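Just one protein chain is left out here, and the rest sit where they should.
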Amino acid sequence: MKQFPEYFTLWHIAGHYALRVFAFLVLFFLMMPILVMMPLSFNAEPFFTFTEGMLSLDPDAYSLRWYQEIVDDQKWRLAIWNSFVVGIAAAFIATTLGTLAAVGLASPWMPYKRLITALLLSPMIVPLIIIAAGMFFFYTQFNLVGTYTGLIIAHAALGVPFVIITVTATLSGFDRTLFVAGLSLGASPVKVFWDVVIPLIRPGVISGGLFAFVTSFDEVVLVLFLAGPEQRTIPRQMFSGLREQINPTILAVATLLVVLSAALLFTLEFLRRRSVRMGGAG
Amino acid sequence: MTDIAPGLIPADARNAAREVRKRKLQAFLFVTPLLVFVIFAFVAPITTMLYRSIHNPTVANLIPDTLVALGDWSGEEIPDDTVLIQFAADMKRMANDRTSGQLADEINRALPGMSSVVKSTARSLRRVDDTEIATNGAALLIEANDRWADPATWSAVKAAGQAYSTSYYLTSVDLERGPDGNIVQRDTQIYVKLYTKTLRMALIITVLTILLGYPLAFYMAHASDSMANFLMVFVLLPFWTSLLVRTTAWIALLQTNGVVNSTLLAIGITDQPLELLYTQFSTILAMTHILLPFMVLPLYAVMRGIDQSYMRAAMSMGSKPLGAWYKIYLPMSLPGLSAGALLVFIISVGYYITPALVGGTDGQMISNIIAFHMQQSNNWELAAALGSLLLVLILVLYWLFDRFVGTDNIKLG
Partner (left out) sequence: MKKHLTLLAALALTASPLAAQDLTVTSFGGAYGAAQKEHMIDPFVAETGMNILFEDYGGGIAEMKAQVEAGNIQWDVVDVEVIDLERACSEGYLEIIDQSVLPAGDDGTPAAEDFIPDALANECGVGNIVWSIVFAYNTENGPGPQTIADFFDTEAFPGKRGLRKRPQVNMEWALIADGVAPEDVYEVLSTDEGQAQAFAKLDTIKEDIVWYDSWSQAPVLLNDGGAQMVQSANGRIFAAIQEGSPFAIGWDSHVYDLDVWAIMRGTPNMDAAMEFIKFATQTVPLSGMQDVAYGPTRASAQALLPESVKQDLPTAHLDKGLKADGIFWADFGESLGEKFNEWLLQ
């Protein structure tokens, strides 16, 4: 039994428990849709709802047929492949350029810092539909619509703000005297950058890269406007599935994606703790 | 630059200034590759869209000669035969290149109903002999459709022929230029209503996320560390889960034979499945769910730093909990609240995917109509104008955010 301060009346205590119940209800609201959806993906019937057999835990009512369907369907295989190719390439571009830029932005000498930061962060704020329309108009002129290159460039631009934010956060906890110490020992700035700065900000770089990857991996609006049939990604395939014929294959894909995001979440949490241990801010 | 360090001799000051310039350049060089990339990949596209909203050269490119001939037309009666003959020749050419449809679309936007006139005229002139058109083009044109004898038709052609025009902006606020050049209301009023509805839905979603998110963040912020970390997983897991996945989950829950309806039927609350999916209700519900973590995370970050002893002190001196919360805690948690609220509001105003999938017809927001004009009606200029207005709206909100919260305060995870 929890100890309450003596000035607490019965109402205070009731309020305390009401708050706790409410908080748990909200958490339930957050998790429930995902938790309900996952078992439905093992439905043996082509429905989106629990059958009698599923409720009575009859093993025959459960099956892996929708997972088998993902494996068998050429379109899903292509979509999975595309999502990883585009996501990794976009994250690579965003992380490389973004890390360099974050180092520049962290310098006290950086001119127009506020303006440039706002500009580099703006892809995060501008609605995707506007970005998609603009890119469709502009990329068409360079024949980039319907190509991998176009989609990768577009997704890289979306990932940039996340890299800037995470790397800047790590750099703000970075002790600049280390840089000076390195220089005073006679190392070149480039060498100091590679041997001192990069190892220290690595957790920030990796989590920025993960953010950029997830951004691309989850993105569908730009794909709708910029990708051709050959560049369909997982979310794009899900989008058309939801619009046209709903069947539990989508639930199976969704379940796999939940597992993937859980894995990413724990990776990031691990990185954050490591970064805290190493003296940077996560 | 000369007053960097007063008291230095000029030569040293110059050296110092040079050093500062060098360091500035160095810092800037680090940023340059990304800046160039973002300008190409992101800024130029947005600029193109802004430009597109006022620039549409389609008609000017299709019938340049007719437009030149129309240049000194008075606008009062039917243009000269030279204009009509030139236009008839242009129509024949377009019918054979199969570009008359583009002209029909454009003129139809200036004067609704012209689409069929242009297309049927093109069809009837398609196989007429060139010399016949050169001599008798004007009569053939009017014979094909007598609306070519109406000056209003030619005003529409002339208006559509202008490469630069603000008409798309007028349309996007439900206005148009009347025949006498005055700006009047359009017959159908949709876009202003849609902007209002979008803002109203975004506001409802923001309020709902506050109502749900604030108590949750409060509870978590003042729970023990291990409890808070454990509960945080249940906020972060949905946050990290794909948007499409969460929308899919809501479709599974809300559809006619879905989990919610079967449960309600089974426990006898209703005897008819409720119509939950494809409504404004489902859009707001799903978006509240999707955006709730954006409210909880900044609130939690701020509340975690609030010392509860002030509240306790007030309460131990007899203040009611709600009173103490209102006077002491709320002002201290306000930075988190405003960050979360503005973030949720900005994101919801531009939302596209969830309304598109669960919104039906009455859950559609402004982004959906932009997508509609991009993909279905192919009225790209109108889409650009609507998008530009939305962009202005977002930038104003972003500016407010920067002013009151500061973009430095954006934290992830």
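Letters A and B mark the chains in the order given here, with residues in each chain numbered from 1 onward.
Following the convention adopted for this analysis, contacts are C-beta pairs under 8 Å (C-beta built on N, C-alpha and C of every residue); 3 or more make two chains touch, one makes a residue touch a chain.
No experiment lies behind these values; they were computed from the predicted model shown.
Asks: Pick from B:T32, B:T47, B:S155 or B:T256: which residue touches the chain that isn't shown?
Replies: Checking each option in B:T32, B:T47, B:S155 or B:T256, the one touching the absent chain turns out to be B:T256.
Asks: For the chain left out of this view, which of B:Q102, B:N136, B:S316 or B:S338 touches it?
Replies: Checking each option in B:Q102, B:N136, B:S316 or B:S338, the one touching the absent chain turns out to be B:Q102.
Asks: Of the residues B:W240, B:Y278 or B:F294, which one touches the chain left out of the display?
Replies: B:Y278
Asks: Taking the full complex into account, find the residue in A:R77, A:K191 or A:R273 that is in contact with the omitted chain.
Replies: Checking the options A:R77, A:K191 or A:R273, the one contacting the hidden chain is A:R77.
Asks: Go through chain B and note every residue touching the omitted chain.
Replies: Within chain B, the residues that touch the unshown chain are 95, 97-102, 104-105, 108, 112-113, 115-116, 119-120, 122-123, 188, 190, 193-194, 255-257, 273, 275, 278, 360-361, 364, 369, 372, 374-378.
Asks: In the full complex, which bits of chain A touch the chain not displayed? Write them out.
Replies: 47, 74, 77-78, 81, 84-85, 88-89, 91-92, 95-96, 136, 140, 143, 145-146, 148, 202, 205-206, 209, 228-230, 240, 243-246
One rule holds in what follows: only the chains that are shown with their structure count from here on.
Asks: Which whole number of Å gives the spacing of the CA centres of chain A and chain B?
Replies: 23
Asks: For the complex, which residues does chain A have touching chain B?
Replies: Contact set of chain A toward chain B: 5, 7-8, 12, 15, 19-20, 22-23, 26-27, 29-31, 33-34, 36-37, 40, 47-50, 93, 97-98, 100-101, 103-105, 107, 109-111, 116-139, 153-154, 156-157, 160, 162, 165-166, 169, 207, 211, 214, 217-218, 220-221, 224-225, 234-235, 238-239, 242-243, 246, 250-251, 254, 257-258, 261-262, 264-265, 268-269, 272, 282.
Asks: Enumerate the contact residues on chain B facing chain A in the complex.
Replies: Counting only chain B, the residues touching chain A are 20, 23-24, 26-31, 33-35, 37-38, 40-49, 52, 212-213, 215-216, 218-220, 231, 233-238, 240-253, 255, 257-259, 262, 289, 292-293, 312, 315-316, 318, 321, 346, 349-353, 357, 367, 370-371, 374-375, 380, 383-384, 387, 390-391, 394, 398, 402, 407, 410-413.
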